[in-house]
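Report on one structure; see the data block that follows.
What you see is the complex with one protein chain gone and the rest in place.
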Amino acid sequence: MEFNKRYGRALVPAFALAGATMLPRIASAEDAVSAEMFTVNNLWMMIAAALVFIMHLGFATLETGLTRAKNGTNILFKNTFIISAGILTYAICGFNLMYPGEFNLIGGVFGFAGFGVAADSAAQSVAYADGNYTYWTDFLFQAMFAATAATIVSGAVAERIKLGSFMVFSVIFVAIVYPIAGSWKWGAGFLDAMGFYDFAGSTLVHSVGGWGALAGAMILGPRLGKYSGGRIHPIPGSNMPMAAIGVFLLWLGWFGFNGGSVLNADANLVSLTLVTTCLAAAAGGMVACFVSWGVSGKPDLSMALNGILAGLVGITAGADQMAMMSAIAIGAIAGAIVVFSVIFFDRIKIDDPVGAISVHLTCGIWGTLAVGIFGAMASPTQLWHQFVGVVCYGVFAFGSACALFFAIKATMGLRVSEDEEIEGLDLGEHGMHCYDFTPAGGGVLDQVTGGGKPVPVATTSLASERS
Amino acid sequence: MEFNKRYGRALVPAFALAGATMLPRIASAEDAVSAEMFTVNNLWMMIAAALVFIMHLGFATLETGLTRAKNGTNILFKNTFIISAGILTYAICGFNLMYPGEFNLIGGVFGFAGFGVAADSAAQSVAYADGNYTYWTDFLFQAMFAATAATIVSGAVAERIKLGSFMVFSVIFVAIVYPIAGSWKWGAGFLDAMGFYDFAGSTLVHSVGGWGALAGAMILGPRLGKYSGGRIHPIPGSNMPMAAIGVFLLWLGWFGFNGGSVLNADANLVSLTLVTTCLAAAAGGMVACFVSWGVSGKPDLSMALNGILAGLVGITAGADQMAMMSAIAIGAIAGAIVVFSVIFFDRIKIDDPVGAISVHLTCGIWGTLAVGIFGAMASPTQLWHQFVGVVCYGVFAFGSACALFFAIKATMGLRVSEDEEIEGLDLGEHGMHCYDFTPAGGGVLDQVTGGGKPVPVATTSLASERS
Partner (left out) sequence: MEFNKRYGRALVPAFALAGATMLPRIASAEDAVSAEMFTVNNLWMMIAAALVFIMHLGFATLETGLTRAKNGTNILFKNTFIISAGILTYAICGFNLMYPGEFNLIGGVFGFAGFGVAADSAAQSVAYADGNYTYWTDFLFQAMFAATAATIVSGAVAERIKLGSFMVFSVIFVAIVYPIAGSWKWGAGFLDAMGFYDFAGSTLVHSVGGWGALAGAMILGPRLGKYSGGRIHPIPGSNMPMAAIGVFLLWLGWFGFNGGSVLNADANLVSLTLVTTCLAAAAGGMVACFVSWGVSGKPDLSMALNGILAGLVGITAGADQMAMMSAIAIGAIAGAIVVFSVIFFDRIKIDDPVGAISVHLTCGIWGTLAVGIFGAMASPTQLWHQFVGVVCYGVFAFGSACALFFAIKATMGLRVSEDEEIEGLDLGEHGMHCYDFTPAGGGVLDQVTGGGKPVPVATTSLASERS
């Protein structure tokens, strides 16, 4: 059941030559699969890409819900920026960095968006990926993955990082660090050759993002007041429906994240993957709910929600090969781990406003190791390979993220001023509020009717000062 | 056009034997359908499962929006719990209870999640359901349905039921009551043999949930103050955008709920079903809008939203066989019925915070009877069969729900204290707020900056008391 996302670059020299040729619209008789199977395979991969896309809305609403209202606009801005920047940088260089063929800067690294690939390029031929999907679909699906790693970091550094600094970090992380890390396994690199297995990215996506989150949270330090006076002062979220929307959308998106990682529409393998994914999510949610209830004495919604995400991250590395009971066990263990991980990071005073490190890093590691413990590949050797992979990715991702954050700290600065943090990043960075539920709802009518509320900076108009 | 969801268990003995065999990955020439058709059928059923999944977010946001802000966390927690518990219990026993083969506790009732079904089981063979979908897909689609029935109850008992009591009720309801009821028709039971027809669950899902909602609302009694002083005191919702998100997501989910109930991707039947579904939803929304406008003198958003749901529930029993005009008529009548049903239940002092009884029970009965009045199956005999089905499900579902609620009331207690109800279940049950839009946004900075606001219990950290 082993597979590689290895189709990316093998045919690129052929594309370059065939750039002027019309695309063949129907698979020929010699193709690996029929035109119908090619179409249905590709359809599923496109839908999976759409599902992974919607995870970015899930991250945006989850982070907005679990943080304070005074920082909501800033968080939404970061998430809006990341998906845009992530897709663009993946087109410009990430895609070809991750699936390298012959190294060649012009037609290679910068080939996809740059030139050489016309709209009617033969790149889309059915032969591209053995009839599983087109070149365009390959890019789209992978691009949606790429932005995820940077988004994970966003939650852990929320409420105190400078906007510009985060933007620089996330662009470099998504354009260079993630693709290079990804190439080691999905680009048929050395970890793939060794036997390391990561079906849909417990390590390649979630741990990589989680290491970045850990680096950011450590270097930034905790939010003001979080650990003042030697105690842990919880900072509750501001909008729990937003948090719930986020987790449900992430679960929905995982249908594409894991189901699409089969890389075709194979009925058995995709549906097995979806069942293991959902069972792990449900088990993670249930166990986190009861474990946190036991620990804190109250049923904690945000822990139940994070437990679902923990189960999802945990199953991701081996979702294609687990029996029902194994999937439930992996998710349940992840649901317990995430609770204690959140407590642990709080004890050592690493402040992670949304629990991103515990969900994505801790449970990503757990899920990766679980491939060596449960399911078709379970063996001590495999467990060792999994461990080696975890360590390699940890060293590279954490090291790269630390280097980036320190470099940014030394040049641009990393953290907003105390005043801005207290006032909120929405006003400090964006000059606007995230919410306005006042009766008049907006400063203008206060003026008209005599109220004295100051007018915030325009939301839909930029021209206030110059007309 | 008659069909049964009857594939569930017929092949289980074969699975048990074949547990160690590798799964056949490509349909053979003797199969009922080609490998391509199997793949596309199965793909649609998986997507339909994803769409039904997202209905659970729709229910969560709808209920949160239509109730008070002080109970929002509690409602979100219940909905998060139900989808997790529903999937798990359906795996453990519900799936095999609903589609019974030879009765056999170990390999039978507890076979799916328990043992006997390995990741590479022949259970997924193309022969499983005549090339329509795999065993995994069958489970996934049915599991998403199962949790719906319990979620419907959640809205009617909101804002006053004890959390633990609701959790016990919903687990038993989804694990045992719903599957047994479902087996009478979709499991090829006695109502199926009689000729009762319920395409996608106006009765099997919505009425069953609605009877549970009625039982709960009656036994709990109304919210404090709702009918004080001999008058009806409306309690408006707290967040209308959440309610609108809920209804639009439910409508979207119904594409899978009804469209997936075709059980394959048949172009004609699925697309007809989607058109009748959408026409009924639109007609329900329009008619409820104008009828409630006429009755109350104001256009009522929550009535327009409930009208859409009424149309959707109404068309569900016969969505596969209605002409355009019939679909519009069924939806329009449902849209009128729901308005008067809401008024009726308020008059008899049954307090249903979100209108769940009127939407799911009243319109579920209407839709079930409509199969005998409109469309290909319309006849006095069919109408009688539909009526018998409605009565059988009513007796069983209402009776079971009453028994469960009374048993819970006698042991655990059912209703929160008056103080807790006034203060809100978010604080009482969960120790946290659903929203915090204060300028500082969170208690910590108030302390830092000298404010005196008490610190709520942790959202993302459990360890506040012990570090």
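Going by the order they are written in, the chains are A and B; count residues from 1 in each one.
As a convention for this text, a contact is a pair of C-beta atoms (placed from the backbone, for glycine too) under 8 Å apart; a residue touches a chain by one contact, two chains touch by 3 or more.
In this text the structure is predicted, and so the values were computed from the model without any measurement.
Summary of contacts with the chain left out: across A:136, A:211 or A:293, the touching residue is A:136.
Only one of A:79, A:183, A:273 or A:341 touches the absent chain when the whole complex is considered: A:79. Only one residue in the set A:64, A:183, A:277 or A:368 touches the chain that does not appear here, and it is A:64.
The hidden chain makes contact, of the residues B:97, B:150, B:205 or B:286, with B:286. From the options B:47, B:60, B:310 or B:370, the residue with contact to the chain not on display is B:47. Within the complete assembly, residues 34, 36-37, 40-41, 43-44, 47, 51, 66, 68-71, 223-226, 228, 231-241, 244-245, 247-249, 251-252, 255, 259, 265-268, 270-272, 274-276, 278-279, 281-283, 285-286, 289, 292, 295-296, 298-306, 308, 321-326, 328, 339, 342-343, 346-347, 352-355, 375-376, 422, 424, 435, 437 of chain B touch the chain that is not shown. Mapped onto chain A, the footprint of the missing chain covers residues 23, 25, 35-36, 38-40, 42-43, 46-47, 49-50, 53-54, 56-57, 60-61, 64-65, 72-73, 76-77, 79-81, 83-88, 91, 112-115, 117-120, 124, 126, 133-137, 139-140, 143, 163, 239, 242, 245, 429-445, 447-449, 455-464, 467.
Throughout what follows, only the chains that are shown with their structure count from here on.
Taking the mean of the C-alpha atoms as each chain's centre, chain A and chain B sit 30 Å apart.
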